[in-house]
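My questions will all concern the structure given below.
In this view, the complex is presented without one of its protein chains, the others remaining in place.
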Amino acid sequence: MAGVSDPQGVSLSDLVARFGGELIGDGAVRVRQVGTLEGAGPDRIAFFSHPRYRSSLRLTRAGAVILARPFAGETARPRIVTDNPYAYYAKVAAYLNPPHKAVPGVHPSAVVDPTARVPASAVIGAHTRIGAGVVVGEGVQVLDGCSIGDQVSIGEDTLLYPGVVVYPGCVIGRRCILHAGAVIGADGFGMALENGRWLKIPQIGRVVIGDDVEIGANTTIDRGTIEDTVIEDGVKIDNLVQIGHNCRIGAHSAIAGCVGIAGSTKVGRHCRIGGAAMIQGHIEIADNTDISGGTTILKSIDAPGVYTSIFPFLPHREWLKNAAHIRHLDELAREVRELKARLDQLERSAR
Amino acid sequence: MAGVSDPQGVSLSDLVARFGGELIGDGAVRVRQVGTLEGAGPDRIAFFSHPRYRSSLRLTRAGAVILARPFAGETARPRIVTDNPYAYYAKVAAYLNPPHKAVPGVHPSAVVDPTARVPASAVIGAHTRIGAGVVVGEGVQVLDGCSIGDQVSIGEDTLLYPGVVVYPGCVIGRRCILHAGAVIGADGFGMALENGRWLKIPQIGRVVIGDDVEIGANTTIDRGTIEDTVIEDGVKIDNLVQIGHNCRIGAHSAIAGCVGIAGSTKVGRHCRIGGAAMIQGHIEIADNTDISGGTTILKSIDAPGVYTSIFPFLPHREWLKNAAHIRHLDELAREVRELKARLDQLERSAR
Partner (left out) sequence: MAGVSDPQGVSLSDLVARFGGELIGDGAVRVRQVGTLEGAGPDRIAFFSHPRYRSSLRLTRAGAVILARPFAGETARPRIVTDNPYAYYAKVAAYLNPPHKAVPGVHPSAVVDPTARVPASAVIGAHTRIGAGVVVGEGVQVLDGCSIGDQVSIGEDTLLYPGVVVYPGCVIGRRCILHAGAVIGADGFGMALENGRWLKIPQIGRVVIGDDVEIGANTTIDRGTIEDTVIEDGVKIDNLVQIGHNCRIGAHSAIAGCVGIAGSTKVGRHCRIGGAAMIQGHIEIADNTDISGGTTILKSIDAPGVYTSIFPFLPHREWLKNAAHIRHLDELAREVRELKARLDQLERSAR
């Protein structure tokens, strides 16, 4: 994955010319890779973004450090001062680690339907199948062992890692990354009950994925029942996430691993959903909402903010003792009300 | 996925002749596809099944509507009156959207063991492997990139989407649908501890799946340790579900996405398990039990009903304030008991 483009690395002056920020120290210093404050040697550049790591900053042997103004005096290493050190680091890391591009071409073992359009700049990996009428954009990489259903369209410069399955008719935008084993467009879980038997509801909608979306390994996004399931631009989804049919995920929202979002739910823009959160179907989550990891959301959220629903963990014996009362909270609350009434009465008669 | 068999669609009279119900309005009206009340134009048929959507019913431009008797007067559109509009809709949708069937035959890139039995009516997709002694039923479709282990049997008209893996010896019934990336028959999580090391317990049982079962994308069902893991007829399982070794899932139960069922648990017939529920191992769930999404079940359930165990979500600050008391509920309950005793005492002496 790694692979520095230039074995001489890049000078700090070059970085500042390219990405801005203020340089303090020797601009001729060259770095070849990013590193952590603790682990980086003189050929690496590290970043500092949280006061918690102050002692690591003081001790770092990194060739240079990216940090914010208030901390610029806490190291003597060459440093780049910027408002958003983590974003700056992201850009430097991306510059030093350009994504690997496979050699364009269709692997001889791939099976490409003659009606599919595959430009010469695309990569189609070994043992991959491209269905009828598929439209592949310039610079697309569909690595090995993928299955691209009929009439799918994949926007330019999108990368599909091995073993991705895209069901027929789905649309994937530009510059997306789909990790291994992701399944896009399987049938939603729709069925009607009749006499104790489930009748399958055909799922005739699509999945439509915008530009700059990243989808994690083994994540599943179901096609819509009638209309489409939509993942808007810039959404980032981690591994093992399930997104039900007819959902819409608003632009630039991020969804961490193991999250489940049931069908027909609309998640707003710029939301952040923590790992293993579970979101009920048929609800709406306001823009800019943060949902804590492990939280279950059963109703719509109208106001942005941070929402949480976690049972605090305890040593098992204490849990046993305390959790038992959960089943009787209503009774406990009633008892407190009764005590209050009796106390009111006593106080009145004592006056 | 979509694809109406007849470009002229079907007349309402034909639908009623085929599926029953009472027609109100012009039976010559033809519909070509299903739609939502909001989105459907005159060539589509929609359904109405919940009073919540009454205003959509009044405004719909659908060519026809499927609905129940009490609401038959709330639209002037041609309509079909039936007791179970959602089931009726399922049948119409299935009729208008017959499942796509691939052209029978074995793709030249498939690898089929000479001892496997593959009828001429079956589809074996590109880059699929069929192991020794496999028995494939009439009309079966194993799409591309699947791996079917030795001695597996697949009942007639069953459909495996791309990338399904079936381990050796498993049995899949008739008319099943297995979505992409499902893994059937991996080893259960069985091991014995000896001197701090785990010894693997060989998993020599199978997975046996009945007829008319649907299994979601990237769902995993483990083989039994000694006896079999069994999924009975008509069970519907959503994406990213884990079913442990030796489980038995009763007929016509439905299991939503992200559910985990630990080993040796028996789920009854006609149960409904909501998304992201977690069910302990070695327990039994009564027939007709509903488990709410996000619920953790730690003990057997003897009586049917709806069961829930969700911590209600709150704005994070309020959660912090309230959740802290969970760790001290036992103390709080004790304090209430003490207050009660003291109050009893005071009241006695006040008399």
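So that you can tell them apart, the chains are marked A and B in the order they are listed, and the count of residues begins at 1 in each.
Keep this in mind: a contact is a pair of C-beta atoms (placed from the backbone, for glycine too) under 8 Å apart; a residue touches a chain by one contact, two chains touch by 3 or more.
All figures in this text were calculated on a predicted structure; none of them were measured in a lab.
Chemist: Among B:Arg32, B:Arg77, B:Lys91 or B:Arg223, which one is in touch with the chain left out?
Modeler: Looking across B:Arg32, B:Arg77, B:Lys91 or B:Arg223, the contact with the absent chain belongs to B:Arg223.
Chemist: Identify the residues of chain B touching the omitted chain, counting contacts across the whole complex.
Modeler: Against the missing chain, chain B presents residues 109, 111, 127, 129, 145, 147, 163, 165, 167-169, 181, 183, 186-187, 189, 191-194, 196-204, 206, 218, 220, 222-223, 226-227, 240, 242, 244, 258, 260, 262, 278, 280-281, 292, 295-298, 305-312, 314, 318, 321-326, 328-329, 332, 335-336, 339, 342-343, 346, 349-350.
Chemist: Can you list, in ascending order, the chain A residues touching the missing chain?
Modeler: 1-2, 33-36, 39, 84, 86-87, 89-91, 93-94, 96-97, 99-100, 107, 109, 125-127, 143-145, 161-163, 177, 179-181, 214, 216-218, 234, 236, 238-240, 252, 254, 256-258, 270, 275-276, 293-294, 310-316, 319-320, 323-324, 326-330, 332-333, 336, 339-340, 343, 346-347, 350
Everything that follows uses one rule, which is that only the chains that are shown with their structure count from here on.
Chemist: How many degrees of rotation carry the C-alpha atoms of chain A onto those of chain B, rounded to the nearest 5?
Modeler: The best-fit rotation has an angle of 120 degrees.
Chemist: Quick check: how many Å separate the C-alpha centres of chain A and chain B?
Modeler: 25
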